[in-house]
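Only one protein chain is missing from this complex, and each of the others stays in its spot.
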Amino acid sequence: MSNPQYMRVRHDMPPGHVRTPSYLRGKVGWIERTLGPFANPEELAYGRNGPALPLMRMRFTMSEVWGPDADPPDDTIDAEIYSHWLEPVEPPHAT
Amino acid sequence: MPHDHHDHLSPSGHPYRPDDDHPLTYWQQMEIAVRELLIEKGVTTAQEINAQIDAMDARTPSNGAAVVARAWTDPVFRSDLLTDASAATRAMGFDIGPMKLIALENTPDTHNIVVCTLCSCYPRNLLGLPPDWYKSRAYRSRTVKEPRKVLAEFGVTLPPATTVRVHDSTADMRYVVIPTRPAGTEGWRADELSKLVTRDSMIGTGLAKTPGAL
Partner (left out) sequence: MTDQSEPFSGRRWHDMGGDAAGEIPTDQHDFSLWEKRVDALMIIASGKGHFTVDGLRRVLEDMGEDAFETMTYYERWIMSVNQNLIEAGVYSTSELAQRMTEVAARGATYGEAASE
């Protein structure tokens, strides 16, 4: 894959209804594909309807999420993360 | 006539859940009341509720199996399915409602498995309602951390060189796995191939059956 775009999932722990799994918060992955825009579930859950947001299919390695002992480290986890939960980062391994 | 369902299995071989002839529960009382109020308020009708139940009952893993078998035999359809699975399944005639579907293709190098850690999102409008284990704490908790151990519990052991990709259905998309076409099925028609495609193989916790297993 050429020039994957790396992003870090924000390490926030708000109360209420959110769709960003905690095990991915603070973790760095790359955009597998961009989806949406979709309405924000954090608004929809409370009967509001804010502006639609891009939704990123993020891909993470097992070792990024669970540490170097993850077995095997190159297996991956994909998850859909709304854009307001993502912040750009440099690639974790400079080439 | 009251009788004990516990001694009996349904046509699918599973026990019946206590229903009509068991004591009314608080939650059943609520379901009846909510349903009647929704009908009286004009939100829905008894006919519409029955039609919705019939529509869900008509959605079964055999629908997905037909999609997979066609992808195995029709390269243009396979390409369409991987590009936009919602559009491709609708074009095949399946009523998937508003569901946004992504098809994940297994290859000799890659095995895909689907979970929803936050609740139990599932491609229900194609495959029908999910199996109970899909909604269990154990499956939701463990699959993202130790997918190969989970797969082993389902009887699937993959070569170390195969990459496992776990897909956590966290938001708007739903996922269906296209299992690898079994060896020894060259020349089979799609309707024959579809018999090899199990529900679990489309979740990723199983493989398609081999011809000898039919």
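Which chain is which? They are A and B, in the order written, and residues in each are numbered from 1.
Note that contacts are C-beta pairs under 8 Å (C-beta built on N, C-alpha and C of every residue); 3 or more make two chains touch, one makes a residue touch a chain.
Predicted model only: the values in this text are computed from it and were never measured.
Within the full complex, the chain left out of the display contacts the shown chains A, B. Although one chain is not drawn, the whole complex shows that of B:Q52, B:T83, B:T107 or B:T210 it is B:Q52 that touches it. Of the candidate positions A:P41, A:P54 or A:P73, contact with the unshown chain belongs to A:P41.
On the side of chain A, the interface with the absent chain consists of residues 13-17, 21-24, 41, 44-47, 65-66, using the contact rule stated above. Against the chain not displayed here, chain B makes contact via residues 10, 12, 14-25, 27-38, 41, 43-44, 48-49, 52-53, 56-57, 115, 117-119, 129, 131-133, 135-142, 144-145, 150, 153-154, 168.
One rule holds for everything that comes next: only the chains that are shown with their structure count from here on.
The geometric centre of chain A is 25 Å away from that of chain B, both derived from CA atoms.
Touching chain B in their complex are the following residues of chain A: 19-21, 23, 35-36, 38, 41, 55, 57, 59, 65-66, 70-72, 74-82.
By the touch rule above, chain B contacts chain A in their complex via residues 117-118, 144-148, 160, 163-173.
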